[in-house]
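Yeah, one chain of the complex is gone here, protein chain that is, but the others are all in their spots.
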Amino acid sequence: MQGIAALQPYVISLFLLWAALLKLLDRRMRAQAGQTALAGLVGPARAVPALRLVGVLELAVAAALLLPPPSAAEGVAAAALSAGFLGYLAYAHRVAPTSSCGCLGAHSRPVDRRGFVRAGLLLAMSLVAIGAEPYPMDPSLVALGLAEAVVLLGLSAELDRHWLTPLRRLRVRLRRPLAPPSPGEVPLEVTLRLLYLSPAYCSASALLTSDVQDTWDEDGLRFVAYGAGRRTAVFAAPLAGGDPSAVRVALTEVPALT
Amino acid sequence: MTRSQPTDPPIDLLAAVQGEVSWFCCGTAWGPCSSTGKGACGTCNSGSLQHAWPNTSDACWSITRPDSCGVSLSRRTCGFQHRITSLCGGGSVVTSIADCGPQTDLFCGERSCCGSTCASNRLIDLTPAAYSRIASLSTGLRPCEISTP
């Protein structure tokens, strides 16, 4: 247990160091400060200074944790910071549910469950760190530290684009979850999109007063009827091929659908 | 710092501009719209003749970033009126700004055509009431011309 307590300051400090450097140095993150929940809390004009202040606080706590000797006060400071994060997330979730967190880099995703778990884990680690005393590191502790870091990174939605998105892309490439359509099947939307591209539709669209009233396939053509006031506009588009200029149109006195 | 304005003169300053028009719902209505609320201006309703504009404020511009698609647009604030004319058929509607959008930068270079007339980049989003005056809602996206009435 002593070893686990002694390990926590290193993991927490590295995490805080990363968060602080992003807040202080990442231009994109500062540019998006106005869209974070922090802007809602302190006002848009004070969002960037507030972001910098949090960065300085994180940097100070990280430095105190890293530099010997370990003390309970450092753990308490880290715990207070983590509790502050949790409180901020709760505020963001409640008051600005569509705003992003502004925690670890620029992204537009609002606060979610993973953010709360990450802050909760940091708080738990900080509480454990309060009892830290000098203790020699061994391979098993290093492995545990790495595992904790991986969990913290895995809970960081800000990093998803670096590992989760490529992983999901690979899975989609291998499994092909969206099956190709059956050959010969022409969805109505395909015909309608061809229609929208056609000079025939362009010339008649000002007359159309309804959406599609009726559609049917006959002789290799797809017929589509629209209301045009008391009249009916009927289009015919070839089922095969994609040439918009092959679309025909007629405006008829045939009454509306009955 | 956020670049609040592009350096080039806005393309809509002296003449009408062509781009893509889509529609969005607002006003705490049904479906995925329930969380949208009344938009950046606090007045947006799906049933009113309104639109979203990509440059209503610095904060809005930093989200929509039409400049990343090479388009600079004038700053126009809540209530400003635009005439949106369909490039397909010529129907038009005059609407007022009620929200910030669309996110032009996410669809850079996208093109919509009608006959031989095409327009690129998403420059405006209409409410369903406004969009359905110039096109069917089921078209989803159309080329248009944006001017001042």
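Observations on the model:
A and B label the chains in the order they appear, each numbered from 1.
One rule holds for everything that comes next: contacts are C-beta pairs under 8 Å (C-beta built on N, C-alpha and C of every residue); 3 or more make two chains touch, one makes a residue touch a chain.
Going forward, contacts and distances are computed from a predicted model.
Only one chain is not pictured, and the protein name UniProt records for it, out of "Cell wall protein", "Serine protease", "ABC transporter" or "Cytochrome c-type biogenesis protein CcmE", is "Cell wall protein". Put simply, the missing chain touches A, B once the whole complex is considered.
From the set B:Ser72, B:Ser132 or B:Ser147, the residue in touch with the chain omitted from the display is B:Ser132, counting the whole complex.
Seen across the whole complex, the unshown chain contacts chain A at 97-98, 109-110, 112, 161, 165, 168-169, 172, 176-182, 185-190, 193-194, 198-200, 202-204, 206-207, 209-216, 218, 223, 225-229, 231-232, 234-236, 242, 245-246, 248-258. Seen across the whole complex, the unshown chain contacts chain B at 22-25, 27-33, 35-36, 43, 45-50, 79, 81, 89-91, 93-96, 98, 102-103, 106-111, 115, 128-130, 132-133, 136-138, 140-141, 149.
Quick note on the criterion: only the chains that are shown with their structure count from here on.
Distance from the chain A centre to the chain B centre is 23 Å, each centre being the mean of its Cα atoms. The residues of chain A lying in touch with chain B in their complex are 30-32, 34-35, 44, 97-98, 192, 196-199, 201-208, 211-212, 244.
Partner chain A is touched in their complex by these residues of chain B: 1-2, 35, 58-59, 62-63, 86, 88-91, 113-117, 135-139, 142.
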